[in-house]
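One chain of protein is taken out of this complex; the other chains stay put.
Chains: A, B and C, in written order; residue numbering restarts at 1 for each.
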Amino acid sequence: MSDRYQLWGGCFQEEPSDVLRRLNDSLCVDVRLYQQDIRGSIAWARELNRCGYITDNDYEAIHQGLKKVETEISEELCKNGRLSDPEEDIHSVVERRLRTHAGEAALRLHTARSRNDQSATDTKLWMMDNLTNLLNEIKKLILVLKDRAENEIHIIIPGYTHLQRAQPIRWSHFLLSYAWMLRDDVLRLEEQQCRLSRCPLGSGALAGCALDIDRERLACSLGFDCVTPNSLFAVGSRDHILEFLNWSSMCAMHLSRLAEDLILYGSQEFSLVKFADQFSTGSSLMPQKRNPDGLELIRGAAGLLLGDAIAFSCVLKGLPSTYNKDLQSDKEIMFRSYDKLLDCLRVATGTITTMKVNAARGEALLESGMLATDMAHALVRRGVPFRRAHHLVGAVLQRAADLAVDLREMPHEEYLAICPEFGSKADIEKLFSWEASVEQYEGLRDVRAAYRGRAVANSVARYARALLGG
Amino acid sequence: MSDRYQLWGGCFQEEPSDVLRRLNDSLCVDVRLYQQDIRGSIAWARELNRCGYITDNDYEAIHQGLKKVETEISEELCKNGRLSDPEEDIHSVVERRLRTHAGEAALRLHTARSRNDQSATDTKLWMMDNLTNLLNEIKKLILVLKDRAENEIHIIIPGYTHLQRAQPIRWSHFLLSYAWMLRDDVLRLEEQQCRLSRCPLGSGALAGCALDIDRERLACSLGFDCVTPNSLFAVGSRDHILEFLNWSSMCAMHLSRLAEDLILYGSQEFSLVKFADQFSTGSSLMPQKRNPDGLELIRGAAGLLLGDAIAFSCVLKGLPSTYNKDLQSDKEIMFRSYDKLLDCLRVATGTITTMKVNAARGEALLESGMLATDMAHALVRRGVPFRRAHHLVGAVLQRAADLAVDLREMPHEEYLAICPEFGSKADIEKLFSWEASVEQYEGLRDVRAAYRGRAVANSVARYARALLGG
Amino acid sequence: MSDRYQLWGGCFQEEPSDVLRRLNDSLCVDVRLYQQDIRGSIAWARELNRCGYITDNDYEAIHQGLKKVETEISEELCKNGRLSDPEEDIHSVVERRLRTHAGEAALRLHTARSRNDQSATDTKLWMMDNLTNLLNEIKKLILVLKDRAENEIHIIIPGYTHLQRAQPIRWSHFLLSYAWMLRDDVLRLEEQQCRLSRCPLGSGALAGCALDIDRERLACSLGFDCVTPNSLFAVGSRDHILEFLNWSSMCAMHLSRLAEDLILYGSQEFSLVKFADQFSTGSSLMPQKRNPDGLELIRGAAGLLLGDAIAFSCVLKGLPSTYNKDLQSDKEIMFRSYDKLLDCLRVATGTITTMKVNAARGEALLESGMLATDMAHALVRRGVPFRRAHHLVGAVLQRAADLAVDLREMPHEEYLAICPEFGSKADIEKLFSWEASVEQYEGLRDVRAAYRGRAVANSVARYARALLGG
Partner (left out) sequence: MSDRYQLWGGCFQEEPSDVLRRLNDSLCVDVRLYQQDIRGSIAWARELNRCGYITDNDYEAIHQGLKKVETEISEELCKNGRLSDPEEDIHSVVERRLRTHAGEAALRLHTARSRNDQSATDTKLWMMDNLTNLLNEIKKLILVLKDRAENEIHIIIPGYTHLQRAQPIRWSHFLLSYAWMLRDDVLRLEEQQCRLSRCPLGSGALAGCALDIDRERLACSLGFDCVTPNSLFAVGSRDHILEFLNWSSMCAMHLSRLAEDLILYGSQEFSLVKFADQFSTGSSLMPQKRNPDGLELIRGAAGLLLGDAIAFSCVLKGLPSTYNKDLQSDKEIMFRSYDKLLDCLRVATGTITTMKVNAARGEALLESGMLATDMAHALVRRGVPFRRAHHLVGAVLQRAADLAVDLREMPHEEYLAICPEFGSKADIEKLFSWEASVEQYEGLRDVRAAYRGRAVANSVARYARALLGG
């Protein structure tokens, strides 16, 4: 037999084939769990010790040994970026290394434990340790959006639907639409916490723990809120991972829409925003190019993260209950999505922090036709039924097109000929103010907070607190 | 121009082409929202009226007219299963029909409203009205699982990992693993409620409502908790639908695992369960066949619902902000997933309610090798380090295989030759009790509730309350 | 028992439950196969007759009876849009109806046949009958693109990468890029034909046909090229459907890219194209809006068709071999994708046929910086290494930006100060011709055909033949 340390094999006469190992070994992925694996093992040993299944001496040997293993691995990773141990997974590596530090005591560590509950616990611990990084990055991005919204409240740009100019809006209104979207992502990820925070340790391979231990004390010692309620469910479920993947796919989709908007606004045709050099790249052939590569990668990432979520859903679909080896891909997919999303959030924040918005261009893109809705509402205020007003304004637009004049330039008689309720020349002229147009929209809570010119200091502060849930 | 009533077109000189209509028209899908559309329109008219934009008379005409439209549509649907109106969507149908009942007043209904906020509101109202049906079906299924778990607590079956016999478990332990899984589905869907319950009405096409209305009062009158905070976000987001689709895909995945287990257990090779005639089907060629078609359709549905969730994620990916027509598919996908999941839940509940479990077969499938883990724990209790115990038991299995005897039949000396800590013949014999094996797993909360033989009445009652969150 | 005709049930004592039926019944979907089902049944009866398993009289009764059933169903569908028969699927409907026309003979039709091979055959026949419609629509779209490319060869527009202006290109170059893309879709779908054209009839439920029939003659009589080679594979495989779904998802993705380009080019900011009224829609709130709804629906359809392909992949994943009921969703998904793609192709062709391109705007969007690459190549022709030329042109751009002048206006000395190889004033001026720029790209085969000014009649004709594979 090889010198590879294997946590099983008592009734096997031959070693796994090389091709199986290539597919089966997961060390290059799950090495990332080494701290959680060691933390979980220390807690497990402590609980075995508290319940009398291992002696104080053995516990101390295990505890000290595991700390040494942690240091070793940490240093090797720092130096080489990976472990060169021949074992199939991090659990085997840790236990084999522990033997050199703790001797015989090491053989008692795995008592009544299975890799099924061990691995599930490690992954949950890792998620509890790391998902807050995502939350923090999202919150930073929200703050950047909020700050720009506050500082650039005077800028008016076209609001688009169907990518066609629709009505004038404040630039801040646009920025805050993403802030609110992202805030829901924060809320959604926080909701998953309660399910993540159930400790599977002590579920054994599937049937539970045969020894008399206190699983709640154990769970608590690891920072979990409570224990998983059913051992078959605990070892066979990856719902917390799928929840996370669905979540990150949705969050990435939000970023992809933001990226799409900014890529469009950054084209020469729109010219609404310009990205900083640090967040642009060039071309190896065309010297003049400045490309928004970061935003494009963010947009593409939505596809990648969706692929990850689906991949894992499809792995789970139709699987018999409890642990099946198909579940092994959980960690690789989860790490991949986590890393990509973290990078995307940082690039989004950096891009938005450093980009410049062109207020003059925003105004230049507005055109009087975008006030057609306001014009219809003006007729409504004078008693014209809306549906008729809508058609009358359509006729106005048509007439202006026929005359080849801007609405602002069309003779007053033309308006009156279409509908007398258009009122005096002054009445009509009053409509042609972008500022007045955007100021009339009072019905929305964030508009109330964000729109009122200069005196919004207090409300923005309140708004930020609301956004960030503080 | 055709006699089709269209909510737009003032500056168009030609009608939509037939091929565009085929792709664009949505009446056959969104007709399902007619009640919500009418309810939303009445609330909108009432709010316009309260704020002075339409008179009491006009409001009454609209209100009464819409009630008549509702009755008409309801009757036509009941009779023909569909509407034969030429309009493109239910909103146009309702408004055109309203004109015949309410005359001129009808032209005032759409004041300051866009189909963008109207349609988003209708869909949310529908979801608020209907998603509880799913919750109720899940709860029924949980109760069926719980009841069987309670009544069949004495049945012991093999617990499988990797579809290989692992350790004996209670049949109830298996059933409850799904009950807990489904309970999380209940929790998850309930969490979405807070985001669903924000009213988008009054967001207009994208920029908000230009008239001075009270959106919170409006939202409240429709049963929403609050209003959407940003109008661009409100008309362009379908996050509540994607959340629902991801949720239903996950719930369907759970059912697919349950289906897979039961299909396996219902095969002649396992013969653990037998399905009732009402939940089996036959073959057109093979007279003897009894097929678990319902469960197979449930298993397949996990694929279909996953496809729906992905389809919509992919539709949203990279879309510019606010409303784009791509969003129109939201309702078709959402209804499709809802209907399929509802049917699957009902078939699952029916199948499980009516199936028979074969307790004798459960026991017959157990084999002494499944007690290997207990045997290792017995050595652990006598001081053998677990890792060594694991290998020693491996050697015992190998020896029994070489001798071609069952573990129960292997001479006592053989055990002692491998490890003296196996103890006396009586010690070893004590291990060979399925009941004792399953009774030792006390660490899990639901085991505590569900396992303790006959006196579980109280705890099961408490358990059911916990499961159902009541 | 109900009056529902069921092709099985000899050893069942109870009927399927209502909830199972809702999930299980497929008549509303597979009714669409009635012509293929009847055609397949006639061929089957004929083969049974030829081999002596049914008499001439019985065959005639069946044959005539089935023709009558076909007429009946055709008329009912024409009138009501659906059948109201209580049966679970079209196969049962046809057989039950046949009994009224053919009496006892009808009981012999299903001899040695299973719904497994029958249904697989029907679906393949349907695909062989209908997929050419898709091919024809794609070819129409290619022709429209080719015709415009030929007629509008003089129009020069910016070519974009990363949505940033890159180099000037011919509008025709853009149009033809999609023609070539779609041509590959034609080739790919044609390749699937050889696998589609294997007849599964005679594979029975799974084990093959127990009677001595000539499967190749049977296959040939139905228009198949050959027979499926293995009966387990024949009844359990849906690879031809998955191939089709993957194909239609890819074709829809191509259309989505075309739609995205055109939506962008149709925005006011680009203003390169304007869509006809028949392929635009308006807003219920904003009178001035003209939205490219058709193109947006096409773009969204790429998501829907991807969802369908995935849904079915996921259904198939991990399924045991031969027929499992999960496969039943094949037809619903296939029809759905087929219909949607057909509609999208038609809308794409209509939109492109009727849209107007604005040549003057194309030229107005060009800017001298887009000739930076040509400028670098000019230096290369004078011996400057490309990598250096690339940086020198970068410096030119920078200098022009500092001086706030267009490249065309920058003093000749500035060029020479950066690099003497820029040559004379005339040399530099020669670079600033859009026509010269696009004419230099000779390396590409379609450029050779499509670019050479006026005398392209012959080559375009050849080109069209190549594109359409004729």
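Throughout what follows, contacts are C-beta pairs under 8 Å (C-beta built on N, C-alpha and C of every residue); 3 or more make two chains touch, one makes a residue touch a chain.
Computed from a predicted model, the values in this text were never measured in an experiment.
Across A:Phe312, A:Tyr338 or A:Trp434, the residue that sits in touch with the chain not pictured is A:Phe312.
Contact with the chain not shown here comes from a single listed residue; of B:Leu48, B:Ala376 or B:Val438, that residue is B:Ala376. For the chain left out of this panel, the touching residue among A:Asn291, A:Ser321, A:Thr373 or A:Gln440 is A:Asn291.
The missing chain lies against chain B, touching residues 160-167, 263-264, 266-270, 283-293, 296, 310, 313-314, 317-319, 365, 367, 369-370, 372-373, 375-376, 390-391, 393-394, 396-397.
One chain of the complex is left out; on chain A, the residues touching it are 6-17, 19-20, 22-24, 91, 110, 112-116, 204-205, 276-294, 296-300, 302-304, 306-317, 324-329, 333, 343-344, 346-347, 350. Those residues of chain C that touch the chain absent from the view are 7-11, 53, 95, 104-112, 116, 159-163, 166-169, 173-174, 176-178, 180-181, 184, 187-188, 191, 194-195, 202-213, 215, 227-233, 235-237, 239, 242-243, 246, 249-250, 253, 256-261, 264, 299, 302-303, 306, 309-310, 313-314, 316-325, 373-374, 377, 380, 385-388, 390-395, 397-398, 401, 438, 440-447.
Convention: only the chains that are shown with their structure count from here on.
Interface note: chain A and chain C, two copies of one sequence, contact each other through mostly matching residue numbers (shared numbers exceed half of all numbers used).
The pair of chains sharing the greatest count of C-beta contacts is A-B. The distance from the centre of chain A to the centre of chain C, each centre being the mean of the chain's C-alpha atoms, comes to 33 Å. Distance between chain centres (mean CA atoms), chain A to chain B: 24 Å.
Multi-chain contact residues of chain A, defined as those touching 2 or more other chains: 160-163, 166-167, 264, 310, 313-314, 317-319, 373, 390-391, 393-394, 397.
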